[in-house]
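Have a look at this one.
A single protein chain has been omitted; all remaining protein chains appear in their positions.
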Amino acid sequence: MHHSKKHAFEPKIVAFVCTWCTYAGADLAGTSRLQYPANVRVLKFPCTGRIDPVFILRAFQKGADGVLVSGCHPGDCHYMAGNLHARRRFAAFRTLIEFVGVDLDRLEFSWVSAAEGGKWVEVVTELTNRILTMGPLEEFKALEAEECWSGKLDTPELQEAYNNI
Amino acid sequence: MNKSAQKLDVTPLVDESYCAAATQAIRCEATRLLTEGTVAAVIGYQAGRRKGTAMPTIVSSPEKAAELIFSSACVNNLALYLTKAKKEVRGKGRLAIVAKGCDMRALAGLIAESQVKRDELVIIGVACAGVYASGADRAAPLTNATIARKCRECVVHLPEGADLLAGSLPQQPMLTPLESQELARLEALTPAGRWAFWKEHFSRCVRCMACRQVCPFCYCEQCLCDRNRPQALESTPRPAGNMAWHIVRAMHLAGRCAGCAECERVCPMDIPLNLLNRKMAKELKELYGYEAGLQPQEKGPLAEYKDTDDQSFIK
Partner (left out) sequence: MSRIGVFICHCGENISRTVDVERVAAAARKLPGVAFAIDYKYMCSDPGQGLVKKVVVEQRLDGVVVAACSPRMHEKTFRNAVKSAGLNPFLCEMANIREHCSWVHEDREEATAKALDIVRLMVERVKKNKALQPITVPITKRSLVIGGGIAGIQAALDIADCGHQVVLVEREPSIGGHMAQLSETFPTLDCSQCIMTPKMVDVANHPNIRLYTYAEVESVDGYIGNFSITIRKKARSVIEEKCTGCGICSTKCPQKKIKSEFDCNLGSRPAIYVPFPQAVPNTPVIDRANCTWFKSGKCGVCAKVCGPGAIDYNQEDELVVEPVGAIVVATGFDLYDIGPKPADSPIDGYGEFGYGTIPDVIDGMTFERLASASGPTGGKIIRPSDGKEPKQVVFIQCVGSRAREKGISYCSKICCMYTAKHTMLYHHKVHDGQAYVFFMDARTPGKNYDEFWRRAVEEEEAVYIRGMVSRLYQKGDKVVVMGSDVLVGVQVEIEADLVVLATAVQARSGADTLAQKLGISYDKYTFYSEAHAKLKPVECATAGIYLAGACQGPKDIPDAVSQASAAAAKVMTLFARDQLEREPIVARVNERTCVACFYCKKVCPYGAVEEKEIRDRQGNLIRVVAYVNPGVCGGCGTCQATCPSKSVELDGYTDEQVMAMIDAL
């Protein structure tokens, strides 16, 4: 299989979206034949309230270079408040992973309604282009490849114990 | 480092009378509660075998109440004993528990999370001037050099909402807030710098799970990280799984952590875990004006919302 890749690096973008607003918005982009980069893979949830931060973390671990979480605008949630719970949860989570050293430019949150096909295209295109200039997310990949303790044997005792193994 | 600072380092922060007064008050109350039969047992501290040390104990007869003590070596957060460590003491009747300020915050959280009922508990609060850092020599007095990092910037020397307060707080000098300084230093780094910092620390993690076992809030019967269908987190101590575990742990404690820093104290690999907790507490306070365990809260910051919550980060 020969790919006609446009770029040396094709970012892997994962989008976690709610079914009622953003998924429908992405459908609208389709029915309107709007064009956007093919890098995004969409995972559908009933509501952004269902999206566990663990999923975002796991997506990064499994090779995502960028993650998008998108749902209904406040007040539009099919389940009334799932997106508002999610808003707090993700506000907390993003500060946490930023503190751990993940560049927040790789994690995008948006409200895209079922009528905002254009906004979906905009958000996805912008994120893809941004990741393209940032390059691959090496940190998690490198971590995944590491097998054991990366710390140095920095005391004589440890060094000696190691030599005796 | 100038000389006066050097001198300050060895000035004892508390004197004998402070501990004696708190000890006396705890014994007195414990004896009364046990004699009257108000409680089935008192969870507190007793002296350890080595000089100056202390360890948790559960006292169920008035005679034994005289063994209870309080000192700067009483590091443990006893709230833990209500949720899992000694679950068998629950169900025997009402319990009394000795609680420092940070322990009290944990108790408040556990009450809000329906793990403990307030009316089944007599809380003997202690005015706490700080406890030893892990590894500090208990035989030497508590000083600027030996006090735990969390205590340097403690805001809950006096527990709020306890049934009584044992002891009184000695005059306290201002201590350098090392943990906040470290937090600020990390925040000022680039993401890559912070990643390097945490990677180094987390890579050391041996996944002994002591941090989980000692945390009063990790009371789940089945921890997310022990689950295997699906396996949410890699369970072997590889760097990738370690990173994920510590992120998930911090996230699960966000808005709940009482700041007792027991996780950091028991960590055999000296991973500065409380930095993560402190960071989350700081952010949630800034975002939602919430501080865990300081006032009776029914829900907690991540289980409620306001229409006006910040969403500047959302497109």
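List of remarks:
A and B label the chains in the order they appear, each numbered from 1.
Operating definition for what follows: a residue touches a chain if its C-beta (ideal position, glycine included) is under 8 Å from a C-beta of that chain, and two chains touch if they have at least 3 such contacts.
Only a predicted model underlies this, so the values are computations on that prediction, with no experimental measurement involved.
Contact with the chain not shown here comes from a single listed residue; of B:Met55, B:Val89 or B:Ala303, that residue is B:Ala303.
Residue B:Gln222 is the one among B:Gln171, B:Gln222 or B:Ser312 that touches the chain not shown. Listed for chain B, the residues touching the missing chain in the whole complex are 113-115, 219-224, 227, 229-230, 232, 252, 298-300, 302-304.
Touch with the hidden chain on the side of chain A covers residues 2-4, 6, 12, 14, 19, 23-24, 26-27, 29-31, 33-36, 38, 41-47, 49-53, 55, 58-59, 62-64, 75, 78-82, 85-86, 89, 121.
Assume only the chains that are shown with their structure count from here on.
Rounded to whole angstrom units, the spacing between the C-alpha centres of chain A and chain B is 33.
Touching chain B in their complex are the following residues of chain A: 53-54, 57-58, 61, 74, 81, 84-85, 87-104, 108-111, 123, 139-140, 143-144, 146-151. Chain B meets chain A in the complex at residues 186-187, 191-200, 203-204, 224, 232-233, 238-240, 243-244, 246-248, 250-251, 254-255, 276, 279-280, 283-284, 287-288, 301-305, 307, 309-311, 313-315.
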